[in-house]
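Complex shown without one protein chain; remaining protein chains in place.
And then subunit A:
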Amino acid sequence: MATLARLQARSTFLAHQYYFRNSAVDVFRKKEYDAAVKIQSWFRGCRIRAYLRYLHRVATVIQKCWRGYLGRQHYQLIVKLEFCTMKMNLYNAMAVRIQKRWRGYRIRKYCFNYFYLKEYLKAVSETNDAIREALEEFAEMKEREEKKADLEREEKKRDYQARKMHYLLSTKQIPGIYNSPFRKDPDPWELRLQKAKPLISQRPKVKQKRGVNISNRLACTSARSLPQSEILPPIDRKQCQGPFRDITEVLEQRYKPLEPTLWMAEPINELKMAREELRKQEWMRNINDNMFLPFSSYHKNKKYIPLMHSSSKYGPNSYGSQHFRDENPKKWICDKKFKFHEDRNVCLTYSLLYPHCLEQHLAKERKKERKKERKRKEKRKKERRKRFPNCITII
């Protein structure tokens, strides 16, 4: 109890002490609390800042990679574009070269061919020279012709005069006026008079129309304008003495044209030639030169080449040609072949299912029937022969 009392007495002191001890701490509590808060906040801040720094760094890395990627893509695009442009420029340049050549060629060949023009002008000047020469020649020829015509006219005139003055010719006794004895040579008129035929006075000739010269007549090109020249009169020939026929008759007969008969008129191989002709015409008209062959297998002259498989020296395999099933006789139940059931319906159904089996079966049946028939016939024959040994059977 004492303690209790003590304690109780101390209790208020305790209380106060407790309180004061606690409150003493209180003074520092806030400080310490604040300090602790500050330390913690600072630490938290550092941590968060470190975290942020980390985040920033990471984000930077991502962005860096991404931007690099984008940039490289862009760069690829630019390179591609540049490459395309370079190629296009090259193609354009080449195309320009081709076009340049082509345009030059086209103009030179089709629109304006300089060398052709030069040739043409040369040809023109050559033609000109030729024409000039020809015209000169023509003019000279004309002049010559005119001179000749003039000379001829002069000659004719003088000749006519000489003929008119023929009586002035000198005779042996009396020299004519043109043959004066005091001259060395006679005058040329004298010679002319000697050559000329005396002019017999005739009725005056019909005066020719002035316009028609000889030269005109020659040059008139119209057929109707040519002078109708008379046929010369025949030279009189004395008739030969003797029994001579008229010359025209003789010539007629001598040069009579051949009049062959119809048979002679045609050649001997006329028919053959006609056939040839016909054949030629048909050949000309043919579209297809190959003959149409009469039988379809006419041209099938191809030799049949058998399979090596079947023509081997080891003999053909019966499998594939004679039987198609693989048979194993060891597995057979019985050695007889499969037979149809006698029941008709079954046969029918079976036949519908396996038609080829039905056929085989039917064929066999027929064979049997025939065999039986033959046997019967032979039997009858034997009987007949037995009965009528001498008779000849007429089949």
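Going forward, contacts are C-beta pairs under 8 Å (C-beta built on N, C-alpha and C of every residue); 3 or more make two chains touch, one makes a residue touch a chain; residues count from 1.
The definition used in the following text is that contacts and distances are computed from a predicted model.
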| item | value |
| --- | --- |
| Chain excluded from display, named as in UniProt, from "Tryptophan synthase", "Sperm associated antigen 6", "Cytoplasmic tRNA 2-thiolation protein 2" or "General transcription and DNA repair factor IIH helicase subunit XPD" | "Sperm associated antigen 6" |
| Listed residues A:139, A:177, A:251 or A:362, member touching the removed chain | A:139 |
| Contacting the left-out chain in the complete assembly, out of A:36, A:124 or A:362 | A:124 |
| Touch residues of subunit A, complete complex, unshown partner | 117, 120-121, 124-125, 127-132, 135-136, 138-139, 142, 209, 211-212, 215-216, 219-222, 224-225 |
